[in-house]
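Left out: one protein chain. Kept in place: all the others.
Let's turn to chain A:
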C-alpha cells in the first residue's frame, strides 16, 4: 500500500501537465504516408520507393504539371514547349531566374544531366522515356531539345513530369539508385530538412524559391501515424490540417464537427477499378460471356456496400471524371454495364452455357462453370466488392469463390495471368491513351506466365491498336477527340475487362489555420496530397491565417 501511495502524486503530476500542445503558427501539419517511424530518404528519382512525401512534388519539381482537376497543363520549371514541324523534336523553354536551394542557377544542363542519369540507370527510368528518345541536348541555357525515334506525342507527358535534379550535386553520387539524399538540394517550395526524428520531420522553405513571396506556409510538419485510425483521430481533433485518408462516414465524423472549416472533397479522379476476366481461359474469351458477367452486376449496390456510396457505377467507357472532356456520351450509354439479369442470362444461353439441374451453368465440356475471384486480403473495400460480385454472379448460375491473398502473392498471380477473375486498378495518364492502351492494345499483351505491368486480362484488339497508334501522331485536339471516341466505341464493343467504379481521390482539409485548399468550387488541383504532381499547386497556394 505504501507503494501505491508513493505512486499517486507522481501520476497526478504527470497527468496534470497534459494540455494540447500549441502548434507553431504557419506550420502546416500534413498526413500522407502511414508509418510507425520515419526513415530519412529524399531520393526523388527512384519512383515509388520509400522517399518521404513530398519529395517528388514539393521538394523537387518537374517542367510542366498536368492538373487533372483543371484538365490542362500548368507551366512550371518550363514556361512552355513546342514541337518541331516533323514532330520528332520537342523543345522545352525553361523559366528564367530559377535557382536551386543552395543558390546556384537552374539551367538546361541540369535537365540534360537528369535525362542522361535515366539512360545510365534504367531503374530510374520509370516512364521508360528512352524507349522513344534518341537524344537530349541543351540548345541554349534556357532551351532543351528532345529528339524522338518516332512520332510519339503522348511521350510529352513523361518528359514534362520528369523530376529534375541538380547536376552539380548528383554528378558526384556514385549510385543514384541507392542514394538516400539526406540533404536535398532542389528547386521546390520546401527543401530544408529542419527536423528529422523517428516520429516527426519538418521541411522548411526554400530560401531561393522562384515564385516571389511563395510559399506562404513557413514549414510542413509530418507526424508518424502507423494506421488510418490514428491519422483520422488526429484529423478529427484538428491536429492535422491536410490529409488524404479514407475516413469512414466522413461527413458525420469529420465535417460536421466544424462545418465552417472541416472540408472533404472526394472527386472521382482515381483510377477505375475493374473486374478482370482472364481472357486466355474459356469461356472468358467470349465477349458475350464477359458482357453477361458485367450485366449481372448490380453496381448501385456494389458502390453502396463496397465504397459507402462515395463513388458511382462505371459506365461503358469506364472513364473516371478526370476524363469527362474525352467521354463519348453515346458510348457511355451502352447497355452492357447496366444491371439486367434477364439479358445476362440470355447472353449466356446464347453462348451455349446452359444451366444444369443444380442451377449451375455448364461449360462446353460439361464441367460446372465455377471460378475463383482473387482480391488482396485486408483491402476491405475490394473484399466487400468481391463479395457483392460473387453473389451477383451466383444468381447467373456461375459458382464464384472469393479468394484473398497477401498482396505479393495476389499481384504475382495477377501479373503472370494465373487467375480466373480478379479485382484490380487500371493505369492513368493526362489523356485516356495510357488507360486504353493497357486495356486493349496487343502491344501490351504478355504470354501467360510472364510478368505484365498491366493488361493482366491479356486481351488485344487490332482495330483499337490502330486507332491508338494514330492517336500517338494526332496533333490537333479535334483529331485526338475523334480518335478517342472511336477507341471508346471499340472498348465498349470488345469489353476486354469489366469496369466496376472509378476510385475517389481522398482529400480532407481543415481551414481553421490555413486557407486556399482546393474545393469543388475552386478545383485548381486535386485535394488529395498523394496526387502528384498536383500537390505542388496546392503547396504554393496555401497561406496561413495567423502570421
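One rule holds for everything that comes next: a residue touches a chain if its C-beta (ideal position, glycine included) is under 8 Å from a C-beta of that chain, and two chains touch if they have at least 3 such contacts; residues count from 1.
Following the convention adopted for this analysis, contacts and distances are computed from a predicted model.
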| query | One chain is missing here; what is its name in UniProt, given the choices "ABC transporter permease", "Glutaconate CoA-transferase subunit A", "Heme exporter protein C" or "YCII-related domain-containing protein"? | reply | "ABC transporter permease"
| said: With the missing chain put back, one of A:81, A:95, A:205 or A:221 would touch it. Which one? | reply: A:221
| note | Interface residues of chain A toward the undisplayed chain are 11, 14-15, 17-21, 24, 36-41, 43, 46-50, 121-128, 131, 177-180, 197-200, 221, 223-227, 230, 233-234, 237, 406-409, 411-412, 415, 425, 427, 438, 451-454
